[in-house]
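Before anything else, here's the structure in question.
The complex appears here minus one protein chain, its other protein chains still in place.
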Amino acid sequence: MTRLVLYRVGSALITLLLASIVVFLAVRALPGGPAEALSAESNDPAVLKAINHKYGFDQPLVPQYFRWLGQAVTGNFGTSPNSGLSVSSTLLNDLPVTLELAVLALLVAVVIGIPAGVLSARRPGGALDSVGSTGALAGLSIPHFWFGILLILGLSVELKWLPAAGFVPIVPDPLGNLEHMLMPAVVLGTGIAAVVMRQTRSSVITAMSSDYVRTARAKGLSEWDVIGHHALRNSLITVVTVIGLQLGALIGGVVTVEQVFGIPGVGKLTLDSVYDRDYPTLQGVVLLTALGYVVTNLIVDLVYSVLNPRIRVAGGAQ
Amino acid sequence: MNALAVADSGRALARRKARRRLTARPLSVIGLVGVVVVVLVALLANWISPHDPTLPNFGQVLAPPGAGGHLLGTDQLGRDVLSRLFYGSRTTLVAGVLATVLGTLVAVPIGLVAGYFRGWTDVVISRLVDVVLAFPFLIFAVGLAAILGPSLRNVVLALGVAQIPGVIRVVRGEVFAQRELEYVQAEVVNGTPTRTIMFRHILPNVLNPVVVQTSLAVPATIVGAAILSFLGLGVQPPTADWGTMLSDAENYLGQAPWLGVFPGVAIFLTTLCFNLFGDGLRDALDPTAR
Partner (left out) sequence: MSETPPLLSITDLHVRFPSPEGDVLAVGGLDLEIRPGEMLALVGESGCGKSLTALSILGLQPPTARVSGSIRLSGQELIGLPPKQLRDIRGKDVAMVFQEPMSSLNPAFTVGRQVDEVTRRHEQLSRRAARERSIELLDLVGVPEPARRAGEYPHQLSGGMRQRVMIAMAIACSPKLIIADEPTTALDATIQAQVLALFEKLRADFGSAVLVITHDLGVVAEIAERVVVMYAGYKVEQAPVHPLFAHPRHPYTAGLLGAVPMLGAIGETAVLTEIPGTVPVFADVPEHCPFVSRCARAQPDCHEAFPARHATGPDAEVACVHELEVVSS
């Protein structure tokens, strides 16, 4: 088991390293060269030359890379020419907001998706199933930013129940925070809920026709025990895997949702940095995203190994 | 009858059965019809649009649906929404379908190679795939936009690249399985050149899962294209595009809510139809998967 963990972690590190090389080269490919990009100052050749020398852009690529890597690893991503603040401090500021949004969205997805999937699986083709499956299909097909716009139209403009945009930190005002985060979380979570529901449904249906479910029934267990415990437990493995695969969509979704609802998280930061040509920030965000993505996938992998007893406890006999 | 011929005839029979299953389900037929409609609209936009989609008309700004010959109203520059919707289908289809197809075309040979040769080839390819995966397509699109500037071409590029890892995985997995089968071993023993084995024999068997993967990918790519243009990373004004129409609409939600509804409906219905058709396609090709 430990060997597996080490292997996975090692793979992840290699991936991160390669990803960092990609980012490094990409920054060098920015129009105007890295100096102009990173300083956003005039095209005065003398100034540029000085910057080139200062940051070492005039040095050969490989030592440049390692210098850059060293800086990145220690958290030094440079300074934003627009805000004047260090990129890392801005990131640290915005990251918790995005994380809260992501967690809430996943919560919505799981709370809606898994029970819906189980209820549908109980009687495939029945009334509940038709409703659930149709709902899932709709949830999959709705572009979430449009869903967000519709919700704003309905709940904010028309009914005035929830604020349309903006953000309030959770610490002084948890209720206000929830008010602002509710719609974004629902919007983000719905798409994932649809995928989770479908996967849960299909896995539970498969599990229901298995031999061990027949045994469970033969023991006289209630339907609830049979579906909710025996079938679901075995389905969770696939469901977790699927949720893991959705994380990419989640990250993409975060950017749009933050944009639509004006949530000051990492997603909005990404977009703003593109519009403002704030390349140090963009570089920081991209690196952070790659890191986050690789790490989350690693965690999902490990959670999967834990959930699957066959991997967790290596088989002894036969 | 050698193993290869048996495999071939089995495939032909399976295809016939699949076609029958496909047409049996009403929902997937509806999906197919919808897809065809969208394609037709895109092709015939010139002829069916009542107004010019990009010409501003400042006398009829933000007209509600039904007013003055504008079935769905006009936007903030007086442009007819309906015509813009028709023209917008083009960018959507180009981005969604073209990107998926291109990505798949690139990915299939790579997957074949990785799955067939295994060993170091596979390890290297898998690592590269992981690296691509480390950048969610949105980030990648953002990066591309930063380096190359926003455009439709970049949207297609970003979405196409985003398809590649998924298809590679599917192809690679299928090739793994096929490699061990008898008909492949028979060809190897016969001394058939590797390239022939890979492309003439294994490839056709790999196509089913690829089609399934593609059918899942197209709706997602369509939405992805809409997202990118919504965020301003794709098509630029004044070109009509469903995503940009929605982002414009954000500013006028109070005054002209219909602007935020119709383009979204278009995206939603198109995606839904592709999803329905894709579901039907998947069921037809592999009924056990449900």
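When the chains are written out, they are named A and B in that same order, and each has its own residue count from 1.
As a convention for this text, a residue touches a chain if its C-beta (ideal position, glycine included) is under 8 Å from a C-beta of that chain, and two chains touch if they have at least 3 such contacts.
Worth saying up front: this structure is predicted, and the values here are computed from it rather than measured.
For the chain that does not appear here, which of the shown chains does it touch in the whole complex?
Its contacts among the visible chains are A.
Consider the whole complex, including the chain that is not shown, and state which of A:216, A:247, A:271 or A:287 touches that chain.
Here the residue in touch with the unshown chain is A:216.
With the missing chain put back, one of A:79, A:120, A:203 or A:234 would touch it. Which one?
A:234
Contact with the hidden chain only, please: which subunit A residues?
Residue positions of subunit A that touch the missing chain: 210-212, 214-223, 225, 230, 233-234, 309-310, 313, 315-318.
Basically, only the chains that are shown with their structure count from here on.
Distance between subunit A and subunit B based on Cα centroids, please, to the nearest Å.
Comparing mean C-alpha positions, subunit B is 22 Å from subunit A.
Going by the contact rule at the top, pick out the subunit B residues touching subunit A in the complex.
Interface residues on subunit B, with respect to subunit A: 127-128, 130-131, 133-139, 142-143, 145-147, 219, 223-224, 226-227, 230-233, 246, 249-250, 253-254, 257, 260-261, 263-264, 267-268, 271-272, 275-276, 279, 289-290.
Can you list the subunit A residues touching subunit B in their complex?
11, 14-16, 18-19, 22, 26, 29-31, 137-138, 140-143, 145-147, 149-150, 152-153, 157, 202, 248-249, 251-252, 255-256, 259-260, 270-271, 274-275, 277, 279, 282, 285-286, 289-290, 293-294, 297
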